[in-house]
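Take a look at the following structure, please.
For this depiction, one protein chain was excluded, whereas all remaining protein chains were kept in their positions.
The chains carry the letters A and B, assigned in the order they are written, with residues numbered from 1 in each.
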Amino acid sequence: MIDLRELILPKDQLLPFLRKLKKESRLIAPVQNNYGDTLFTEIDDLDAVKIDLCHQPQASLKPFLLPQQEILASYRSDNKGYRFYEPEEEEDTIYFGVRSCDLTAVLYTDLVFSQPVKDSSYYKRRNQSTIITIGCNQPFSNCFCEATESGPYLEYGYDLQLIDIGEAYFVSAGRSKGADILDKWSYFFRSVEKEDREKRYQLLLEVRGKFNKNIQVSHACRLLQEHEVEEQIWQQLSSRCYDCGGCAYVCPTCTCFSVDDTPIDSNKGLRLRSWDACTSAGFTRMTGGHNPVDRRQHALKRRFLHKLKFDFAEHGKPSCTGCGRCIDICFGGVDITSFIRLLVKGERA
Amino acid sequence: MQDVMTICNYCGCGCGVYLRVNQNRVVGSYPSKNHPITQGNLCSKGWHLHEFIHSHNRLTEPLLRKNGQLQEVSWDEALDFTASSLQQTKQDHGADAIGVLASAKCSNEENYLLQKLTRAGLGTNNIDHCARL
Partner (left out) sequence: MTNSIGELQDADVFLVTGSNTTETHPQIARNILQGVDQGAQLIVIDPRKTDLAKQAHIHLALRPGTDIALINAMMRIIIDENLADELFISMRTENYEALRDFLFRLDLDEIAAITGIELKTIRDAACIYARSSKSVICYCLGVTQHCCGTDNVQTVANLAMLTGNVEKEHGGVDPLRGQNNVQGACDMAALPAVLPGYQAITNLDTCTRFREVWKREIPQNPGLSLTEMTHAGADGNIRAMFIMGENPVLSDPHLKQVEKTLTNLDFLAVSDIFLTETASLAHVVFPAASFAEKNGTITNSERRVQLCQQAINPIGNCRPDGEIIMELGRRLGCPGMDFQSQAEVMEEISLLTPIYGGMHYDRLQENWGLQWPCWNRDHPGTKFLHKYYFSRGKGQFTVTRHQEPAERTEKHYPFTLLTGRGSYHHYHTATMTRNSTRLVREYPEALLEISKEDCTKLHLADGDLVELNSRRGKVRVKTQITDRVQPGTVFTSFHFWEVPINQLTVDAMDPRSKCPEFKVCAVDLKKVCHD
């Protein structure tokens, strides 16, 4: 894909540039807080926080675009019956410092929430969002985006993409929103020289090498289309699942949710949407108590097959973006890359 | 949205958890990666730590039993009645007729204050909590 604009942002102009952006909309960026944790945080005062582009943000953009718990509507009842209220409109928001894997996940989520009808609550926030990504020059401990084709740099999908080429950022605008920003604040930027382009290309080759962990995701996806996974493998994985739901919660492409109505008092209440996890037994339990899925045998089957088999069949791409967060957080040490390796090895045996 | 670091309210592991706050409502829980125990992991209860806080079953007003029924009263009425009832028991039956249960769910400061009140204010050592249960 051809970028709409390409410019160079000297590193010392980053903060002034962000300051201008923040004036016009809400700014959310990875901030390393006082506890040493890096999380996407809404920034009040740019000078009071440490924007951290060195560590992987612990959460993706999911908590913002599809919050852990959101109010879909509130209701009130009186002698005339029920009345419903929609939550307030969302503000324009710029997400800065988003990683390639996490943007890929947003693009996937866009797809999920656009069919069969557009999810108004999700799109209200999504339409107000501008996403500025940063390409990764170093892999983090458990990530493997090269294998899932969702990084380390992106070809499309971003409003702006920054690549760290040393003393400056190589900035590309992938969408008109991004191009508009560059036009408006062009005085922070300089034009791209031939050597900048060469540097970026050279860097991409180097970085790709660093990211190559030899995890054959696509191959595993294809195998899954043709072969059943041995029962024993599912059981072994499930015996290490302690039902925390964390893998689904941290996953940027896990979009399962459930909706509950909760009263506030006798005549007021909220309709809430919350994250859910297909690894839980209650997710598939039917009225009357029957459960078509035995959690103890198949806790991770749906999650893994959804990511690697069904989505690959439908979109030609797995919906795992290789961010590695589910590996980081698993209590029992379950690792999707070991599963992939097992599949590929099993085929060779 | 704001993240407030606190310690999980469930088991004795003591995980560092961020409570995600939006307009005085806790809407999420997220593990801290840097916390020496949590290391980015939470259990099922920890991931749902925020859910009970806003439960509609929460008590929100002091209650006093009148004609056999618990009824909403002001803080002053509830506190005055409690203080005078405890005082009465002490007068009639002595301080050791009063028993106090502290809580393994409350803070150190609160447990300290309660045992201070029991020993220095009420004058008894009848204080315990559910450590063995």
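Keep in mind that, in the parts below, contacts are C-beta pairs under 8 Å (C-beta built on N, C-alpha and C of every residue); 3 or more make two chains touch, one makes a residue touch a chain.
Just so we're clear, the structure is a prediction, and the values are computed from it rather than from any experiment.
In the full complex, subunit A touches the omitted chain through residues 35, 239-240, 242-245, 258, 260, 262, 274, 276, 280-282, 285, 289, 331-333. Across the interface with the omitted chain, subunit B contributes residues 4-16, 19, 21, 24-26, 35-38, 41, 43-46, 48, 50-55, 57-65, 70, 75, 78-83, 85-89, 92-93, 95-117, 119-133.
The rule is simple: only the chains that are shown with their structure count from here on.
Work out the mean CA point of subunit A and of subunit B, and you get 37 Å between them. Subunit A meets subunit B in the complex at residues 33, 35-39, 41-42, 58-59, 63-64, 67-70, 242-246, 249, 262-265, 328-331.
Considering their complex, residues 1-3, 5, 16, 18, 20, 22, 27-35, 40-44, 46-47, 50-51, 54-56 of subunit B touch subunit A.
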